[in-house]
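First, the structure itself, so that you have it in front of you.
A single protein chain has been omitted from the complex, and every remaining protein chain is retained in its original position.
Now for chain A:
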Amino acid sequence: MIHVADTIAARREAGGGALIGYLPVGFPDLDTSVEAAVALVENGVDALELGVPYSDPVMDGLAIQRATQAALSAGFRLRDVFTAVERIRARVDAPVLVMTYWNPVVQYGVERFAVTLRDAGGAGLITPDITPDSADEWIATSDTTGLERVFLAAPSSSDERLRATVAASRGFVYAVSTMGITGARQDVDAAARRLVARLREAGAENACVGIGISTAAQVTEVLEYGDGAIVGSALVSALADGGVPEVARVAAALAAGARAPHAH
């Protein structure tokens, strides 16, 4: 099992930070989403975040909403996630986290979901709509399966909550760069730098920054203080607009930002 924590550690030893790329499973169809994810890794993305299309994605902006809605309309089923993870892991050696809202996991069965994901070669889960204080069952299950569990931290989180989030997270803590939903922004908020500093004070070993990052320059900037940069909407838009070749091109450009000499 490849863990994101190991990938981040390896990047740190190499003197840099990790680039984490998000794409939803099943957009525009299952095969293409697998090809696109493989292309991300082949073009320098260090770790993958695979999104589970969901009917009520409250943390997502329009680009991701449109893609996940299209995946659902095209017949996406939850089991496709495990198929996608298995097929991607058969071709590339990068850790694959699954980003999912909580109800699909509950309905599949928390333990069954975890075991199936682990057996498919997945590294763990990112859970945007549960916090550690609402996640007893997932915390217990991830402990027994050895899966990583990534919780989100926000600029509005209290110090006490940051400590609890750091303590509960395995792999990294997802530092939400700004008070808002997913989508490209001109400036990644200064709040992100401050939040990462607060997460370090709270004991975080790995803090990766997401939401609003869409350019190589932003990746470079974020990796000055964060352990990883997470890019989603920009990749999803590239896939929507120009298919696998375009998403590969954008990934390579972002990866150049992650390898820029002044990063980290």
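One rule holds in what follows: a residue touches a chain if its C-beta (ideal position, glycine included) is under 8 Å from a C-beta of that chain, and two chains touch if they have at least 3 such contacts; residues count from 1.
The working rule: contacts and distances are computed from a predicted model.
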Practice item. Just go with whichever of "Tryptophan synthase beta chain", "ABC transporter permease", "Cytochrome c-type biogenesis protein" or "HEAT repeat-containing PBS lyase" UniProt uses as the name of the absent chain. Key: "Tryptophan synthase beta chain"
Practice item. May I ask which residue of A:12, A:161 or A:249 touches the chain that does not appear here? Key: A:161
Revision key, fill the gap. Only one of A:14, A:58, A:90 or A:190 touches the unshown chain, namely A:58
Check your understanding: Which one, A:78, A:92, A:240 or A:256, makes contact with the chain that was left out?
Key -> A:78
Exercise for review: Write the list of chain A residues that the hidden chain touches.
Suggested key: 54-59, 61, 65, 69, 72, 77-78, 102-108, 128-131, 133-134, 151-158, 161, 165, 176, 179-181
